[in-house]
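Of the protein chains in this complex, one is absent; all others appear in place.
For clarity, chains are labelled A, B and C in written order, and residue numbers in each chain start from 1.
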Amino acid sequence: MIVVPCPNCGPRNSSDLRNAGELVSRPDPDTASLTEWRSYLYLRENPAGWVTETWYCRTGCRRYFTIERNTATNEIRDSENS
Amino acid sequence: MSSNRLPIRGGELLDRSTNLSFTWNGRAYSGHEGDTIASALAAAGVEIFSRGMKYHRRRGILTANHWDPNLSVQVGDEPNVRAGSRRLVDGMQVSAQNVWPSLRWDLGAVNRLVGRYLSAGFYYKTFMRPQFLWHNLYQRVLRKFAPGGRVHWKTGTHGEYDKRYAHPDVLVAGGGPAGMAAALSAAEAGASVMLVEQEPELGGHLRWGGPDDLAVLADLNRAVHSTPGIEVLCDSIVTGRYDHNWVAVVQRNHEIAPERLIKARVGSLIVAPGLVERPYVFAGNDLPGVMLAGAVRRLINLWAVKPGNRAVVLSANSEGDAAVADLESAGVEVVAVLDARAGEDVVGARGRGRVTSVQTGDGRTLKADLLVTATGWTAPTSLLNMAGDRPVYDRIAARYFPQSLPDNVLVTGGIAGDGSTTELTAHGRETGSLAAQRALRLRHDRLTQTPRSATPDSALPAAIADNRIPLRRSPHPECYRSTTHGLVDYSEDVSSKDLIQATGEGFDSIELMKRYTTVTMGPGQGKLETVNAAAVLAEARAVEMADIGTTVWRPPFSPVSLGALAGRIFEPVRRSALQNWHETNGATNLLAGQWVRPDHYGDPMTEASNVRENVGIIDVTPLGKLDLRGPDVANLLDLVYVNRWQKLEVGRVRYGAMVAEDGVVSDDGVTGRLADSHYLMTTTSSGAAAVWEMLEDWLQTYRPDWEVHVTPVTGGLTSINVAGPRSRELLERLVENVDLSAGAFPYFSVRTGTVSGVQDCIIWRIGFTGELSYELHVPSGHALHVWESLLSNGSDLGVAPFGIEAQRILRLEKGHYIVGQDTDGLSKASTAGLGGLVKLDKADTIGLPELRAAFERTDLPVLVGLQPDDPMIVPDEACQIVEAGSNEILGRVTSSRMSPTLGRSVCLAQVDPSLASAGTAVTVQLVDGRRITATVQEHHAHVDPEGARQRV
Amino acid sequence: MSRHGYRYSAGKLLRHGLTRGAWPRMWNRPERRDSYDVVIIGGGLHGLATAYYLAQNHGITNVAVVDKGYLGGGGSGRNTAIVRSNYLTPEGVAFYDRSLHLYNTMAADLNLNVMLSRRGHLTLAHTDSALRTMNWRAEVNKLLDIDSAVIGPAEVKRLTPSLDVSPNTRYPILGALYHPPGGIVRHDAVVWGYARAADHLGVHLLQETEVLDIICDGGDGPDGKGPGGRVTGVRTSRGDISSPVVVNCTAGWASLISNMAGVPLAITTHPLQAAVTEPCKVFLPTVVVSGSLHVYVSQTDRGELVFGASVDPVGTYRVNGTLEFTEELAGHVLELMPGISKMRLMRQWSGLCDMTPDYSPIMGHTPVEGYLVDVGWGTYGFKAGPVAGETMAETIATGRTAELIAAFTIDRFTDGDLVGEKGAAAVGH
Partner (left out) sequence: MSELDFVSPVASGALSASGGGIALEDLSDRSKVLVRAGRSTAAGTHLKVTYGHSRRRRDGTLICGSRPDEWTLIADPGQGAELLASLPDEGFVSVVDITHGRAMFRLSGPDSVDALAKVCNIDLADDMTPDGAVFSASVAKVTCDLVRSDVADRRTYLISCERSFGRFLFAAIADACAEFGIDVPEDISMH
């Protein structure tokens, strides 16, 4: 049970949150080609190292936020995107 | 039955005023409070406690503690109880495991005769042909030989297990002198401390020491119990350390549960488990009467048990030397002391059922019934492994030491090094202070970062450097294996010879060897065996121990009952405000996700017919309901639904379908506009939570500029659907301030009014059943009143409740699809027949590119109404639609029921587009293999496709 | 000597027992060559099976299998060893049925007893929607001649008496999909069997050899990687190896290896955890799976209960396991079998799974010529190992995608034709 630092609630057990995965940017749906769209849907960098990801503070503040987590060590640091 | 009980010993744990009765293999025995099962039996002269797993050789006491591989017994309905540590309780029924017909005469012992053929991995090399013999005979025989006790699965119950959370600043795993000292200094520094000791008493090895040790222990005990801020948990084991110092403790000494799991978020974890004494590998090392030095010391000093009469001691360390003194004080004749430090050795023990003679390295044969070995220590580094450490081997000290630890894990005591009691407690104190300092800094951070907490009353404590004086590493001879072969793993019956053979076969890394020979895979998980196994491998490969590494010790540190891990099983259930009424009025329940719902009240067909003919009421509270407010709600709806929402007028309701970004249909429901910037959205019951989170996601991360507040109101509004041709008549008797006439309140409208005196009820006119119907959303605290009013005021109209099953029949007659049943994980909007609804010219909507792509394809399956040509046959849901002359799959029946309205079977089905046009005959394979024909219908709806009934 | 070298038999066991003679090595530690016809990355079941079938079925023996650790140290040695073929989609069923067939004859084919136990496989249904999915699977299975049927609670109880089938539980057992040929197998032995056979056919098994890069030429991306290019070899911790064909069989690490060739994948890596209890006398005769409760359990011939669950929700490359996995597992197992609360969990571990969006693998050629993938195996790679090896070998040897894996190509994520296996595979052990 790792601790996720919610920017609103402070540190919380990960069971209180939901991991929404690697941060991906959404192409303009009106103009994106299917290839671009499906890259957004399916392809992930999936690194063994630092990844910027989104969490949802489900039992706490109910806010989405991003942090950086090292997927090889589970270390967590603040995200520049947050 | 002879008595081996000694006169009173200074440090004994026994309360000799007590007399506890128990049975062992059916015979009556007794012992004292403070005895373990094993000590009570040993005191009574019992020498054999178990049989080996493979060869069924007799086994006696080896370590006399929790890790003793020979002391697993059955206690009542509890298998695999550690008789070396489990304290005796009056009335226990104890028996030997895995023996037949008895411990004394065990038929499995015939395996010894063929032992030379049962080498490592022998089963991989035979039993291959003929195959049927493997399946029908060999495997059954192998399964009969499975070791362990018996699970009483027929009579067992989950019972009263329990859990709790804890948040100590410092948790000390191990209550020996160093651990106790660490707990004291941490508490003195202001930290909250949890001190966990696996034995029922604190003290570790001091407990079986001499008067000086006992005096130190008494002082430490007094201090620990008088210092505030220390929670002492004895008879409790730290079983795991997980990421971010999430620590599991299994507490056994709590009166309300046999085992209680404590989950602790720990600031600093101090690992102080001491050391585990290692057996020595030589021929006959599993004979009863071969014991470790610690075992005889514990037996004599803690439980006043004389472990034998004539002893040979092989000693490589002070523990062995102390054992000699203890033996002598207990009246055991010490025949010889072999000093391993001086190169003396034991090469074999012989005897039948018990040691009778010992062969020494210099060729002597000594008559003895007890052979005591003191050949070194294993550092139980499990918790350190779990913290990411890979301990390294030190040749000089002949054991492993921690290498690199995270800041929040510290070690003290024997696992960190050697020293006198004074040196160990000094190291413990320094470790406790350091751990407290680090933990208090973390606590300060938590206080600062957590909005609800108090403002810290002091500044952030300064970081302090780790200036502890390390404990020394005393030289110790590398004693692993004698010149003969013996057992390395007692619980798995794996010998040094097996390991050498495995190395020769290519299993020459420790992990491969472990998997091939099963060494260290038994209940002890390598506590006694790991280092000896690595030593034998190093020997076989002629490399240094340090180059072998050890297997990674995985959690738990000590096995944990499933009951403790489960604890109280919390499986929340949700109940509508009417569920009690349903249950007292004959409803048969249905579990749907977390909701308990009425499936029917006896006869769903009649319930359905009553809706078509009169009026029925159904509790549909689980329908997800979201209150949406703000100026941008319509923009949000445009984004998340496939259709358009900007022009929905106040007082109107609209159906909407949602797809995910991949274009797959994800949810649907109706949304009504209650006021200018106030809407009520409904979702499927199962999708309610996901839709809410999804809306928040879009609002927070994609369009934070939009002003919308989403509030879930599912349980707060009890939803009652009043359906049937007489529904308006019924409601007109109860609704006060809403004109229900068709002109004033048309289909797909919403009004707010008072129902049976209950204000603020939302009423919308929709028709899932296909009948004239109104859905009431009533404040739940008054819902029962409304429900009962509907029934009491409509008895002359034939009003009756109906359940989920009747609703399913009605909606299928009407051809309404259910997301997730009639659609699946690949169904696009085109499959579900949403062509008329979807607006592809919006600039942005979820899944837009996939929506556009789906409507350009002609190969996607199509949802159709389907009727079997034989109206009495109802194909089961999921029956496949096939090519008439082959097994090629062309679709499937997604929903099917007998229609009470039509008196025939009706279905929805997903079919290949080539079969989708009305009138197409398709072949359906029934569950019993018969094939029938069915005809594709023009509409999804089988009853009233024009919708005349619901628009009256 | 057979074609696999030293032949095991009861007679040999007897002779070695009598003479106490040493057994020969199962495989060697060869010196690596500078070039091979095929380099397979990943010395687990898939990589070894691919190498074996390349040599055995196609005569291609100048093959190296490279692994950064020891053979079978990844998912092959960490899974719960369940085999079955009762999938949901016709393409899934056909594929896994071939695998089950290969498992059936494996002991004889490889001359190593892999201890296959076809003890029957039960997938429990606790809700009517789960029962509907079971029916769906059963009906598809029947059409493809797979022994699979939906049975009621009484029959479930007859097959597995320790299950609580009373109707008043929180998760009542409404029925089950029963698959008699399903069962378990000794997973490590399967790895060793393929390793031994491949080694004897001339394949080089290069352990403790880590691939640091894939060397490409002519591609759109940096260093000639990416679509349009071709593979020329691999850079390893023990030097460069040239090869016109490089196969990625690295499961949880598949993304890292594939990124080296400039081919991003529709994969996220999640741990899948498992646990085992102390041994107890055998009482559980079947493999029991509950999708709703996220648990599967079987009892080994050694008497241990082996448990698995669904993958951890948070993606990570960490394999040190979590406490909450064991807590939920125990709770769910005790919902099914309340009588075993006194059994003790002895060890937990986890492996890495390469999860795809549609719970189906990614196999065959990629936009980089000579670079093939056999990845995306999620939680079901073990049962597919033999057929994956066979079809990958065929694809490499013939240059054409084997028919059985046509649905699993990498193109489906750009064409949008995902496989509909999610319902059956999500927790479908």
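We take it that a residue touches a chain if its C-beta (ideal position, glycine included) is under 8 Å from a C-beta of that chain, and two chains touch if they have at least 3 such contacts.
Keep in mind it's a predicted model, so treat the numbers as computed, not measured.
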Query - Where the missing chain makes contact, among the chains that are shown - result: A, B
Query - Touch with the omitted chain, as defined above, among B:H135, B:R574 or B:H939 - result: B:R574
Report summary line: Of the candidates B:G76, B:G781, B:G835 or B:G947, the residue in contact with the absent chain is B:G781
**Report entry** Absent-chain contact - pick from B:L447, B:A592, B:A690 or B:V927
**Finding:** B:L447
Report task. Please pick, from B:P406, B:G549, B:G716 or B:P945, the residue that touches the omitted chain in the full complex. Result -> B:G716
Query raised in the report: Footprint of the hidden chain on chain A, which residues?
Result: 8-9, 13, 15-16, 58-63
Report task. Tell me where the left-out chain touches chain B, residue by residue. Result -> 162-167, 192, 256, 263, 265, 443, 446-447, 450-454, 456-457, 568, 570-577, 580, 595, 621, 627, 629-631, 707, 709, 711-717, 757-759, 779-785
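The criterion applied here is as follows: only the chains that are shown with their structure count from here on.
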Requested in this report: Please compute the C-alpha centroid of chain A, do the same for chain C, then give the distance between them in whole Å.
Outcome: 29
Requested in this report: Spell out, as numbers or ranges, the residues of chain C touching 2 or more other chains.
Outcome: 318, 322-323, 357, 416
Query raised in the report: Among the residues of chain A, which ones contact at least 2 other chains?
Result: 1-2, 18, 34, 41, 73-74
Query raised in the report: Where on chain A does chain C make contact in their complex?
Result: 1-2, 14-15, 18-19, 21-22, 34-35, 38-39, 41-48, 69, 71-74
Requested in this report: Flag every residue of chain C that touches chain A in the complex, lowest number first.
Outcome: 253, 255-256, 259, 264-269, 313-318, 322-324, 357, 413-414, 416
Query - In the complex with chain B, residue positions of chain C that touch it - result: 8-10, 12-14, 16-18, 20, 22-28, 70-73, 77, 90, 107-108, 111-118, 126-129, 132-133, 135-136, 138-140, 142-144, 150, 161-162, 170-172, 186, 188-189, 192, 207, 277-283, 300-303, 318, 320-323, 326-327, 329-331, 333-335, 337-349, 357-358, 416, 418, 420, 422-423
